[in-house]
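One structure, as structure tokens, below. Some questions next.
Each chain you see keeps its place in the complex, though not every chain is here.
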Amino acid sequence: MLQVIFVIAIAAEAMTAALAAGRRKMDWFGVCVLAAVTALGGGTMRDTLLGHYPLSWVKDPTLLLICCAFALLTIALARFMEQLRWPFLLLDALGLVVFTIIGCNVALEMGQSPVIVIVSGMITGIVGGIMRDVLCNDIPLVFSSQLYATVSIVTGALYYFGLQLNMVHDVVTIATIIIGFTLRVLAIRFNWGMPKFIYHKDLR
Amino acid sequence: MLQVIFVIAIAAEAMTAALAAGRRKMDWFGVCVLAAVTALGGGTMRDTLLGHYPLSWVKDPTLLLICCAFALLTIALARFMEQLRWPFLLLDALGLVVFTIIGCNVALEMGQSPVIVIVSGMITGIVGGIMRDVLCNDIPLVFSSQLYATVSIVTGALYYFGLQLNMVHDVVTIATIIIGFTLRVLAIRFNWGMPKFIYHKDLR
């Protein structure tokens, strides 16, 4: 089931990235690359940092083709996208939570420490979006927007400690997905964010 | 022969990167770093993603020194560079094609699947330029300009399928270089590009 949601999440990430590419007037190739980087960049960064080879899309290149297919589909369907704002936000929220859990699982299988398990989940969940924003020449949205990375951290922590309590794996997974997803949706709906740090002086 | 063109291509990439650095008023050190990142960044990204260690420039640091030497030479010769526009574009086109073939070879030697062989060639060909543009705070040119990545993909595909047909390796290599190079030069000359995706609405 996690696999199915994983592919749905990749498709959703690819589609939102394609729209970001369109806002920057990229060509079809740029749209595909930005989609693939956004959807697969988090897992790629995690595996590179943990030395966990081969990377998922190298082992299974279908993932790359899925990204390109949904990116091109987005171009074809661009004029309907505006009505799909909420479905996308929901799929993106689901993707964040599922990416996080998958990232935690990779670190758990490698026998990493609790902090690294949670960080591994967070990197998987958020780094793709950071790469998208850097390539679009924006300051990453995740550093100043509604709760997003925090949702990933909370999700990872719940998942890790749920498993430590020897609860049934599937129960922990499903409960974590529901809690993380709900938290993210509430954060969007009520515009919850972390407090901001605003500093005006130039030290150098 | 591929090795010789490889070094020429690295030198050409280093020199165009040095001019980009000069446009950003970087100091001599920045010029050298940007040159090395641009010329060697594609191969570095490929090897990091494929877990193919040691990296080429770690095994043979002369490559780093070549980049710095040609970067500094560019500073010395800056006033003549404008007359060299076409030679540079031709060397850059040759470099793109040769980098692509070398990237394909690395993936082939690792026994990767066809998609990954072609992607490996493309990463080797285009990622250095993407890194240059990110460090110069630009949106990567390759996402919106004349056929460039597409040339790399076509080159990689021709090379891969040529080898699959059991043709003589050198014939495939030379034919691929000629076709890829010609395609790129025609794309510059006639301003061929992929169609662009332009999207104005802000989904978030």
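A and B are the chain letters, set down in written order, and residue numbers restart from 1 in every chain.
The rule is short, and it goes like this: a residue touches a chain if its C-beta (ideal position, glycine included) is under 8 Å from a C-beta of that chain, and two chains touch if they have at least 3 such contacts.
All figures in this text were calculated on a predicted structure; none of them were measured in a lab.
Of the identical protein chains in this complex, 2 are displayed in place, while the full assembly in this structure file contains 3 copies of the same sequence.
Convention: only the chains that are shown with their structure count from here on.
Between subunit A and subunit B the centroid-to-centroid distance comes to 29 Å (mean Cα coordinates, whole Å).
The part of subunit B that touches subunit A in the complex is made up of residues 48-51, 112-113, 115-116, 119, 130, 134, 137-140, 142-145, 149-150, 193-204.
On the side of subunit A, the complex with subunit B involves touching residues 16, 18-19, 21-31, 33-34, 44, 48, 51, 53-55, 58, 61, 64-65, 75, 78, 81-82, 85, 88-89, 134-137, 141.
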